[in-house]
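Worksheet for the structure shown next.
Every protein chain but one is kept in place in this view of the complex.
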Amino acid sequence: MRVIVDFTVVPVGTGVSLSAYIAEVERVLQRSGLHHELHANGTNVEGDWEEVMAAIRGCHEALHAMGVPRIHTDIKLGTRSDREQRMAEKVASVRARMA
Amino acid sequence: MRVIVDFTVVPVGTGVSLSAYIAEVERVLQRSGLHHELHANGTNVEGDWEEVMAAIRGCHEALHAMGVPRIHTDIKLGTRSDREQRMAEKVASVRARMA
Amino acid sequence: MRVIVDFTVVPVGTGVSLSAYIAEVERVLQRSGLHHELHANGTNVEGDWEEVMAAIRGCHEALHAMGVPRIHTDIKLGTRSDREQRMAEKVASVRARMA
Partner (left out) sequence: MRVIVDFTVVPVGTGVSLSAYIAEVERVLQRSGLHHELHANGTNVEGDWEEVMAAIRGCHEALHAMGVPRIHTDIKLGTRSDREQRMAEKVASVRARMA
């Protein structure tokens, strides 16, 4: 099952700056080989359900290994059975409506 | 890795009443054997990461099988490396602070 | 406009225990007079849009006043134009489907 996901990892019990942890999240995603896009409030990623979930789990493991004691993650996740959709199409179809 | 999750499944492209679909989500969770609690805006569930994620995937599969063409799901997920925590404790520790 | 909300306040840059902050969130909601229910991963609240949003803003103000430097909050929010719905009904209608 193909999935399009937005997720935000929030380290708890560390300092106020989170960029070192988000950079690690990006590294985990790069190693995963999954198509992903960092944005101001999270990361979009798409692919096979199991591979995407394994990547998010890998982010939790990597951050705990960096010493983060507690992690809160938000995931917004979409699946479709009517047709396959790509992340790039989603933005393009909205822009086409606005032209 | 143990995880505490809140998730909300939102069927898209169906009618305005969602209770039949949320009842199916509940059935999937009951069959999973995982500890779970329905609330007004979602379901709390706790257990092993892989088992919880498999249950959520099972919900998507069950709803698509019911004819839902598109599903949006929100997941809030917490992991800790400092200690193991249960859902019941989380509410109890807040209530203790308010006594 | 009436709204049914689930929200989770995640203090960032503090210690690993969050129960003192969640207890403060509960106090803000009690003072608001809005109907609310604490659960393992957040709080459900319902009422007029402006009053609910003012209460969530009040939670941010109260936590910053306690010294929390950064707050991440998730809100899941539902509105309907077809009919008025209460939180209690949502759980009841799912349970009725499962009986």
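To keep things simple, chains are lettered A, B and C as they appear, and every chain counts its residues starting from 1.
One rule holds in what follows: contacts are C-beta pairs under 8 Å (C-beta built on N, C-alpha and C of every residue); 3 or more make two chains touch, one makes a residue touch a chain.
Fair warning: this is a prediction, and the values are worked out from it, not measured in the lab.
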item	value
Contact partner of the left-out chain, one of C:35, C:60 or C:95	C:60
Contact set of chain C toward the excluded chain (per top definition)	1, 13, 49, 53, 57, 60-61, 64, 68-82
Chain A, residues in touch with the chain not shown (by the definition above)	4-6, 8, 16-17, 19-20, 22-23, 26-27, 37-42, 44, 46, 74, 76, 78, 80, 82, 87-88, 90-91, 93-98
Absent chain, residues of chain B that touch it	8, 10-16, 18, 69-70, 72, 74
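Keep this in mind: only the chains that are shown with their structure count from here on.
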item	value
Length of the line joining the C-alpha centres of chain A and chain B, rounded to whole Å	19
Chain A and chain C: spacing of chain centres that average the CA atoms, whole Å	25
Contacts with two or more other chains, residues of chain C listed in rising order	8, 16, 74
